[in-house]
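Attaching a single structure in structure tokens format; questions to follow.
Left out: one protein chain. Kept in place: all the others.
Chain lettering (A, B and C) follows the sequence in which the chains are written, and residue indices restart at 1 in each chain.
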Amino acid sequence: MDTMDTGFFVAWFEEAARLVRRDRDRLTELDAAIGDADHGTNLDRGLTEVTKALAEWPPSSPVQVLSSAGATLIRRVGGASGPLYGSVFRQMSKALDTPVTLAGFAAAFDQGVVALQRLGKAALGDKTMVDALTPASRALALAVRDGVGAREAFEQAARAAAEGAKATIPLQARKGRASYLGERSVGHEDPGAASAALFMAALATAAA
Amino acid sequence: MDTMDTGFFVAWFEEAARLVRRDRDRLTELDAAIGDADHGTNLDRGLTEVTKALAEWPPSSPVQVLSSAGATLIRRVGGASGPLYGSVFRQMSKALDTPVTLAGFAAAFDQGVVALQRLGKAALGDKTMVDALTPASRALALAVRDGVGAREAFEQAARAAAEGAKATIPLQARKGRASYLGERSVGHEDPGAASAALFMAALATAAA
Amino acid sequence: MKKLINTADTLVEDALNGMAAAHPSLRIRDQVVYRAEGPRHGKVGLVSGGGSGHEPLHAGFVGYGMLDAACPGEVFTSPVPDQIIEATRAVDGGAGVLHIVKNYTGDVLNFEMAAELVESVEVASVLVDDDVAVQDSLYTAGRRGTGATLFVEKMAGALAEEGAPLAEVARVAGEVDERSRSFGIALSSCTTPHAGKPTFDLPDNQVELGIGIHGEPGRTRAPMASARELAAIAMEAIHGDMPLHGDLLVMVNGMGGTPLMELYVVFAEVASFVKGKGARVSRSLVGNYVTSLDMQGFSVTVCRLDDALTRLWDAPVETPGLRWGR
Partner (left out) sequence: MKKLINTADTLVEDALNGMAAAHPSLRIRDQVVYRAEGPRHGKVGLVSGGGSGHEPLHAGFVGYGMLDAACPGEVFTSPVPDQIIEATRAVDGGAGVLHIVKNYTGDVLNFEMAAELVESVEVASVLVDDDVAVQDSLYTAGRRGTGATLFVEKMAGALAEEGAPLAEVARVAGEVDERSRSFGIALSSCTTPHAGKPTFDLPDNQVELGIGIHGEPGRTRAPMASARELAAIAMEAIHGDMPLHGDLLVMVNGMGGTPLMELYVVFAEVASFVKGKGARVSRSLVGNYVTSLDMQGFSVTVCRLDDALTRLWDAPVETPGLRWGR
């Protein structure tokens, strides 16, 4: 897999939708502990619409997949996670060069994370999806630097995201709804970080 | 105990108040099953007021005890049982001759039960307090006919009332709130019959 | 049991103090709730009452265009005659007083005693008995008074406000009752503060059909079902008793613990049922009006309107619980 084609991007979102559907209740339970118990439902609704839109209006390029997914998430999810995830993919679509190489993917993904942080103003360690996406982006950059292949790179990114998500457990939330809980947010995994890990796991699967 | 004096009547209501306080939760639970879960509270509130009134304005005759108790129950209980019990004692006070013999007591009590039935229009077997008070009244009448002593007569009345209350269990209610339940009222003791049995038990204790 | 109370014994008094503090339009004395401005000469006075725990019924309906006084009893316990006598005397403006009584043995007996004992005031009374879940026969205490009480209070209140004589106000009150039917369904039991635990246990997959408003169990249990199916059960019971046609006033009433959002879901189903029968929802009310403490569930009350009743329903009303036109 030297370059990533439209089918790869479609497969990514289909797999993400599958994983979120599978883990919907877990995500909602994580959100119940430190939020308002809707994250699983929100994201499941959004990704179901994303795959439906991709099926109804088959995209003809990776950029189209990303911009369609981004727009659908913004238009259908609501809550905090809708605009935030939507911005990641919308920004990624704007920054992506075709044909898509691993280096191009990594650079565009990083732009997506930057857009997310611009919008949500969360820093690393604030116990948000940023804590899973930033390590994933860093892992991709390192893989590019080290000349690692795409499949291996995405696996490293998925691992980094999963670890980043787990690492939110001891943190106190400073952004989003969980921040209202103060110290009581400590000891729980952030639901957005957990779903971000699923997005990265889906990426690895799509590349496998 | 040939005649019953004021102290006897006061003792009757004090003992009734004690028994109802003791069994308040049981009466309320009986009412929860086929009514609205307030009979114990209602009667406890009323009898507490009765004993308070008897202490504050010490009555000088049996008639005064009965009329005070009747009026207080009407004025303080509310619900169905307040006017009904109140009428029993108010009517009794009107029908009572002094000095109070067992025969006089029995006749006045029967008048009280008649007044209750006039007001509530319940017949024997309708699953109400009538099902405990009517057998009690009959037991007193038989005791008078057979020349039984007061203490023994009141004990027989108490037994008859208790049996009458238990005998409401298999009945279907036709009066009061329990009648709304139709067949579902079968299998439960009527709370008003149960409290009526306590009134008669108190009578036996007052005479003992 | 967790309740926002100080003590169970002072609950009614504490709540009435809160009402008095919140509503300068009310005056509360000896557990009777009055309009602050007192009786109006020549106007028929309207007095209602019943157990507490049904708020806003009745005290929340005291004010212009509705009641002149409400007599709240203890929780689920009819008021005592003293309250009713006091209220009846206080609201008489010389044109007599109408007692609006829900058909429960306790309410009926206490209002009857009061009506006998009150002197020098002409008293008429109307018995509300709209609940189709209870058979009206020799073998029951007759149909319960539930949601239609609000309709009677509103429409009789509007007529009294116009200066109609007692006999006419009583006649129309009775007519509203005759044209009204209700049916209630509980998803959970309520908990009375004195009992401290739910009045009945209801498994997670069952509902109580044909409940009253005292938290008592209903006529039967049925499996839990969708809002559509539950609404249909209630509406079939009503329609079976009083075929729906023409213009209807429809209330979907919450029992106290059900979110407004869900009541609207039920209302949508009720409205489509009505339409399916060729009748028309011409006026409606959705919310918690005749409640049973924290019970979850709903009741539907339907009244067949005519032009005169519609006019009375639309007339201005200004009470804590119902207000429009002023």
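Here, a contact is a pair of C-beta atoms (placed from the backbone, for glycine too) under 8 Å apart; a residue touches a chain by one contact, two chains touch by 3 or more.
Just so it is clear, the structure is predicted and the values come from calculations on it, not from any experiment.
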Among shown chains, those touching the left-out chain: A, C
Full-complex contact with the absent chain, from A:V65, A:A80 or A:L133: A:A80
Sole residue of C:A195, C:L230 or C:A279 that reaches the chain not shown, by the stated touch rule: C:L230
Subunit C, residues in touch with the chain not shown (by the definition above): 1-7, 11, 14-19, 21-22, 52-53, 55-56, 60, 187-188, 204, 207, 224, 226-228, 230, 256-269, 271-272, 281, 284-286, 288, 291, 293-294, 296-298, 318, 320, 323-326
Hidden partner interface residues of subunit A, rising order: 28-29, 32-38, 40-42, 45, 74-84, 119-120, 172, 174-177, 179-182, 184
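Following the convention adopted for this analysis, only the chains that are shown with their structure count from here on.
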Intersection of the contact lists for subunit A and subunit B: none
Chain located farthest away, centre of subunit A as origin (C-alpha): B
Computed distance of Cα centres, subunit B from subunit A, in Å: 74
Interchain centroid distance [CA atoms averaged], subunit B/subunit C, Å: 32
Rounded Å distance between subunit A and subunit C, as computed from the means of their C-alpha atoms: 54
